[in-house]
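Every protein chain except one is present and positioned as in the full complex.
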Amino acid sequence: MSHAIEVSQGPKVYGYIAEFEEAEQLVQAARKTAEAGYRDFDAYSPFPIHGLPEAMRFKDARVPWIIFFCGVIGAIVGYGLQYYVTVFDYPMNVGGRPNHSWVQYIPITFECTVLFAALGAVVGMFGLNGLPRPYHPVFEAKNFERASEDRFFLVIEASDGKFDAEATRRFLESLGPTEVNLVEAEEV
Amino acid sequence: MAETLTKPHDEEPLIEGNQTYASLTETVAGVVQRQKDHPKAWFVAFVLGFGLVNVLLLSITYLVYMGIGIWGNNQPVAWSFDIINFVWWIGIGHAGTLISAILLLMRQEWRTSINRFAEAMTIFAVMCAGMYPLLHTGRPWVAYWLLPYPNILAMWPQPRSPLVWDVFAVSTYMTVSILFWYTGLVPDLATLRDRVKNRFAKVLAGMGSLGWRGSAKHWMRYEQAYIILAGLSTPLVLSVHTIVSFDFAVSILPGWQATIFPPYFVAGAVYAGFAMVLTFMIPMRRWYRIEHLVTMNHIDWMAKIMLTTGLIVFYGYIVEVFYAWYSANPYEQFMMWNRWHGPYAPAYWLLILCNGVIPQLLWSKKNRRNLKLVFAVSLVVSLGMWLERFIIIPVSLHRDFLPSSWGMYYPTIWDFGMFFGTIGFFVMMMFLFVRFIPMISIFEVRELWSRIRPQRAEVKEVEA
Amino acid sequence: MEETKTQTGLDIEEIRRRLRGERGQRYWRSLEEVAETPEFQQFLEDEFPNRSSLLDLDRRSFLKVMGASLALAGLSGCRFLPKEKIVPYVKAPEEVVPGKPTYYATAMPFAGSSIGLIAKAVMGRPIKLEGNESHPWSLGASDVFSQAAILTLYDPDRGTTVKNRGFVATWEEFLAEARKVLPQAKGVRLVVGDAASPTLERQLAEFQKVYPGAKIVRHDPVSRTNALEGAKIALGREALPVHDFSKARVVLAVDADFLASMPGSVRYAREFAGTRRVDEKNQSLSRLYCVEPAPTPTGILADHRLPIAQADLEGFLQHVAYLVGAASQPGAANLAPESFWNGLAKDLRSAGAQAAVVVGDACTPAAHALAIAIQAKLGSVGSTVRYVAAPRPRSDLRLSALLEELESGAADAVLFLQANPVYSSGLGERLAKAIGKAKLSACFDLYETETAAACMWYLPAPHFLEDWSDARALDGTVSIVQPLVEPLHDTLSVHSLLPALMNRPSEPLAEVRKTWSVDDKTWRTWLNEGVSSVPKAAEVPVPPTLQVPAGGARRVDGFEVAIRPDPTVWDGTFANNGWLQELPKPFTKLTWDNAVHLSFSAAESLKVSNGDVVRVTLGERSVEGPAWILPGLAKNTVLLHLGYGRRAGGRVAEGAGFDVYPLTSEDSPWGGVGARVEKTGKRAVLASAQMHFSMEGRDIVRMGTMEEYRRNPSLKPEHAHGEAPRDLTLYSDEEKRREQEGVQQWGMAIDLNLCMGCNACVTACQAENNIPVVGKDQVQRGRDMHWIRIDHYYGPRAGDGSGDNPTHVVQPINCMQCENAPCEPVCPVAATVHSHEGLNQMVYNRCVGTRYCSNNCPYKVRRFNYLNYQFAQKNFDRKEDIPLLKLLNNPDVTVRGRGVMEKCTYCVQRINAARIEAKKKGRDIRDGEVVTACQQACPSQAIVFGDMSDPNSRVSQIKRNQRNYALLGELNTRPRTTYLARVTNPNPEIEA
Partner (left out) sequence: MARLFSPVANTIARASLVAAVALPVGAIVMGSVVSRSPANTNVGVAFEQPVPFSHAHHSIELGIDCRYCHTSVTKSSSAGIPSTETCMSCHSQIWTDSPLLEPVRQSWAEGKPIRFASTGEVGWNRVAKVPEFVYFNHSIHIARGIQCNECHGNIQEQHMTAKGKPFFMKWCLDCHRKPEKALYVDEQQPALTPQEKVFAFYRKIQEGAKLSARELALKKGRDYQPSTEELRKGQELVQQLNIKVKTLADCSICHR
């Protein structure tokens, strides 16, 4: 039914956006939307709201795993480097210490672990969030600049199988927003 | 302690006054937006800092041209101001990470108003610190040999050396601090992007914010990453100063070879760090009218932490004395005697005064809430922590095992030039920071407000 | 042109001219002459690549390297050196193999005597002097002066051309003038220095024939006149004592530093050391009594040391003579406690022929006479001492007489041959004025000295390594002085100068051979040996019984001044030698200065502390200088050192210290009694290389008496911790031990029983290892660069408590080459690591200069190039860069640039050279094939180096001695350099 509205040229429809004043309202709206069976929708807020992802029935635990594996790699690289250098590549008698003085390799191993893990955290997080993405259709929505200040938005995207211009708008209005608008974007 | 701190004992809220998300945003972002009306103090401080930066550049140029000989270092005192300042700055940096990471993990909500500022401090302090290990080498142009890279010499760094550990520790610390800081900054840059009028600033903020749009899904991953970063930074910050303390602890020099060093250095770092945060925060909150965000409570708590860490450090001093006696090692015992009665004894007793005695004023709540006094104490503590490193480094070196090679150390103007130069650099960077970057994490303040604000009904009344 | 000279000490124009080949081609000459030119720099660079330095890298292409290195990972750096040229010979000299040193025997005339040396030359550049084994007065060892002489050769401040009233002139002009004036001069006077050259004597005699009435004035500020006079009193003839301490069981040294500074000390030290070695088998030590106003290195080794004013020494000897029955009436018995007298007398009598009495040159003739009487009585003449005729005749004319003649005009032509009386005599200024009156006055010397400034003519003299000559040693042994290079400057040998003045031009070689008309074969053997077969000086017989007039003590009221030659710059001859200026003086460790030395009690009574400037007045003359407390001085004796306060004679010399000569006179060159000392209120900064002289009760120098040794052979103090047990370690040693299997293991042992701290090793090391001079300011900042230093402590038993006669102990400290070297694990770039041969290697080109190693070195033997010290003489900013000094560098040792750490390497360059030669012969290095520079120089052979893995090597044997101990062994550093505890042999009958 997504072809209910045919937009051949000019701006494409990205979806309907509803604006709320309070975080609680957004959470309620999100829950209802999810219950209503919508999948392609997202909520926008000027700060993280606890319970919102749950309300949206959204789960993703990949970031911690990425961090973990990066950490492991870091540890291996750190210790491996020192072991290779002092035992294989150029073993030397340094102050009578054995070539493989593992005790003294601990600090560097630890630092490498943290370094890799931290890089993993940031790169992984932004990567999964698909950032950097300077352009996004939702930026074309009315009032959206306040999404980074004091307004809360819910967008149901046209790509959603259940999306229907009329029905969706009515559904959104039923959630008690300050206003509902159509988001038209150059690129979706 | 965590308990008492989470719920402010008296009813003073973490954010004072009747605020809205907009008003909070306005307070902080406004500082950056309204470039016109900056306090006079800003210009004074900036000019001061910039002047000293030129001193720094001059000192560095002359240093690279002439050699380490322009400093007072000698045999036996081969390290002095260079390493003192390195340790001092690294230490100062630690408060930032501690506030943003450890307090975050401990759910200390009051950190919200100061973490951004403290993190920035970390980064600049580490920059200052980083200069010294590089420039104190006799041939800085080959200092890159400390990095491991496959080369035609078939040579590698020597991973048993604490200096190589330093290279890894400090560079990791620098990287992670920047990542942490920037991650926290992204949503606020988005705010700026959406608020500022100036096209150029807008684009800059836009690029910096990576197209952040506050999607709930993003927020979720964001928080996952952020909390784990905090979890990583916490052991990191401890490890960094531990490793710095290894520079001394792994040696065989009396006064350096001490197992107490790691904890005692870390405590010292936090001690100095909070002193520095206070030194800046106390005037800033007035100049930028953010007293309702950085409240007297904040000052109070920071003072408490200073007091606590100060006591740990002082314990360290006592333990050193105990070790000297208990070790029954004549060299250790002489080292202690020399600190007390030797040619540098005044420095030692001044250290005890600065780090041990004066901070005890902070036991009294009245004092903790006396801005002038807290400010003074934090300055004293900064000096004290510098003296501590002076006692540890040159004073241990100048009289070691063979009396025949004992000597004295006298700094030259170039030693001071480098020291004050870095201070200038730090001041300059801090003031550039407050001018161009939100000095308080706006989104966290909003988040905090959303939870601690009075009930909505009351808000409605207020609005009506 | 005048400018260039004074600035660089090398005349650029001159060199350019010579480069155009006007003198035809004489290889050595041209080599030296082109020293300045880029071609020559390249020549050095390529013919011996080893010579060139990190420094060059730093300076020439610092920016390029830096930029590039930062940009590109893994650049080797060497690419960035400018494209270089190889300059081949036109005609290769036969004897030279490129890159291989050649050795020549020669001799160094010094202080009226001489020492035989072997000079090492690389590609025609003399770079090192060593003792000559076959020379009786070297026996292969050397002293500070002969070690440092090589620097003087390349000294840029040396006179380079003839000057007339300060303007550049030529030899031709001078000779013309001289030939005109001398014949009709009223009185021709030659003032000659202390050179003991038979050829010179022959020529002087000839000169006096050609110019009748010409008189010879002998001027040596450190004269042995008293000894000669003493012999005259006792034996009726002037003679000098020649001792043999190898036979001596009891030695009484009366103000005689026979181990370090007296002529012959190098041999004496060896002989004496032979009687002081202690181990399980040999436990009989000789006993040394030292009676001296001022502490000397000899006093350090004394078993009994008694500080006595120099005025009392005669009285002391009188009493000794009385006690041994050589004199009828007693002397000053009050000078020492009863037990001392008895003990000493008993020892001397029982030793009999094996007793030796040495009397210093500063003692009165009567004292010398008494000594002769005592030895005659003891019957030790012929065994421990013999008397030989003086090496050269006395003055025809005293200096003071010459002064009057000059003033009166009786003498109107005066020529100074390597003598500098305007500086080095009490007559100073007056003499300078008087010289001005003469029709012809010329000064022939290495430097443009104070005397040169007073003369019309300055004539540059050649260094002894540039000139043919001959020299007598203490006992008359003649060695031929053989040149290694053609003169660097426009100099003329004295042996050509005199003939030229007598209108019969001649070459120095011809003149020397004329003195010794021997066939070429003999001549060649003389040259190779470094010693001639010429008969030594005639012995002077000593009658079995001889009577000498009684000596008596002069009353000492107020202070007495004792004037001595400086232990490092001597009488001023070496004042422009940076190595010697910076050499820490025994006891005080002062550098670049002399001082007014006061005893503890004197300092207390005067309320004077180190550095207070005081005025010392003797008679109507007085000098001002900074005070320095010297424990061990006789209570009221003020010790002053000659050789400082130069007003001319080089940039290094000028402005250092204060001049003491004004207090001297021909009759009393050694000071006198009735002096006054008062504070001026001014302060002066002195640079001392050591600031703390107490051992703080630590187990640093182990020492004890014979009894203590017998009870506890290790002499380890009870409280001392001693060496850490080997098994106390986290890591097992297995790995390292495996790696050392089948490889030679280098080690060193230093016997503290033999070391008297004469500093020869320090200078030798400086010469061998291209160690720079850093200047007073840097020393004062604690940045001296010596790789081996002599630590000085006041011993555990601090004399009578007044601090006026403490036990002195010295300990040479070089890199211990620890097996568990604390410096190594802390180096971030592996610039200092261990070799399989157990060397603690220091790789300069890898060093980034973090200085962590130095911090972690418990012995503080590492040295850091805080600034660019190389090739500078006095100013150590990059401005001063003296090419001439580059010629001095040992090509086998890297020249360190600024910013790198350095330290003793056990002379690894010598080890490698020996290894390569041995390997070519298909064997390992044999024991004794590697001799470190310090070991080679040591007169008493206190330092032994070798392979510890070979149980039969000398070092292994010595390390098995029970006295062997590791310094700071409790730190478990396992040093490869170990020490043998010191054992003294005091007379049990004497209570200390």
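Labels for the chains are A, B and C, by order of writing; each one numbers its residues from 1.
Quick note on the criterion: a contact is a pair of C-beta atoms (placed from the backbone, for glycine too) under 8 Å apart; a residue touches a chain by one contact, two chains touch by 3 or more.
Note that the structure is predicted; figures quoted are calculated from it, not measured.
Undergrad: Which of the chains on display does the removed chain touch in the whole complex?
TA: Counted over the whole complex, the chain not pictured touches A, B, C.
Undergrad: Using the definition of touch stated at the top, determine which of C:87, C:181, C:453 or C:724 touches the missing chain.
TA: Residue touching the chain left out of view: C:87.
Undergrad: Which of these touches the unseen chain: C:98, C:409, C:722 or C:988?
TA: Only one listed residue reaches the unshown chain, and that is C:98.
Undergrad: Can you work out which residue in C:234, C:465, C:540 or C:833 touches the chain that's missing from view?
TA: That would be C:833, which touches the missing chain.
Undergrad: Out of B:193, B:241, B:339 or B:446, point to the residue that touches the absent chain in the complete complex.
TA: With B:193, B:241, B:339 or B:446 as choices, the missing chain is touched by B:193.
Undergrad: Of the listed residues C:628, C:844, C:871 or C:979, which contacts the missing chain in the full complex?
TA: C:844
Undergrad: Considering the entire assembly, which residues of subunit C contact the chain that has been omitted?
TA: Residues of subunit C in touch with the missing chain: 21, 24-25, 39, 42-43, 46-54, 56-57, 71-79, 81, 83-92, 97-100, 739, 742-743, 833, 835-837, 839, 841, 843-846, 892-894, 905, 908-909, 911-912, 916, 919-920, 922, 924.
Undergrad: For the chain that got dropped from the picture, name the residues of subunit A it touches.
TA: 90, 132-135, 139-145, 186-187
Undergrad: List every residue of subunit B that touches the chain not included in the displayed model.
TA: Here the touching residues of subunit B are 149-155, 193-194, 202-203, 206, 210-211.
In this section, only the chains that are shown with their structure count from here on.
Undergrad: Could you give the separation in Å between the centres of subunit A and subunit C, each centre being the mean of its C-alpha atoms?
TA: That pair's centroid distance is 80 Å.
Undergrad: Please tell me the distance, in whole Å, between the geometric centres of subunit B and subunit C computed from their C-alpha atoms.
TA: About 56 Å separates the centre of subunit B from that of subunit C.
Undergrad: Between subunit A and subunit B, what's the gap in Å when you average each chain's C-alpha atoms?
TA: Each chain's C-alpha centroid was found; their separation is 31 Å.
Undergrad: Which subunit B residues touch at least two other chains?
TA: Counting only residues that touch two or more other chains, subunit B contributes 155-158, 160, 162, 164.
Undergrad: By residue number and range, which residues of subunit C touch two or more other chains?
TA: 822, 825, 827, 830, 833
Undergrad: For the complex, give me every residue of subunit A touching subunit C.
TA: 90, 92-99, 101, 103-104
Undergrad: Where on subunit B is subunit A touching in the complex?
TA: Subunit B reaches subunit A through residues 20-22, 25, 148, 154-160, 162, 164-165, 168-169, 171-172, 175-176, 179-180, 182-183, 187, 190-191, 193-195, 206-207, 210-225, 228-229, 232-233, 235-236, 239, 243, 246, 443-444, 446-447, 450, 456.
Undergrad: Contact residues on subunit C for subunit B in the complex?
TA: 58, 62, 65-66, 69-70, 73-76, 690-698, 700, 778, 781-784, 789, 791-793, 811, 813, 822, 825-830, 833, 846-852, 854-856, 858-860, 862-868, 876-878, 898-901, 968, 971
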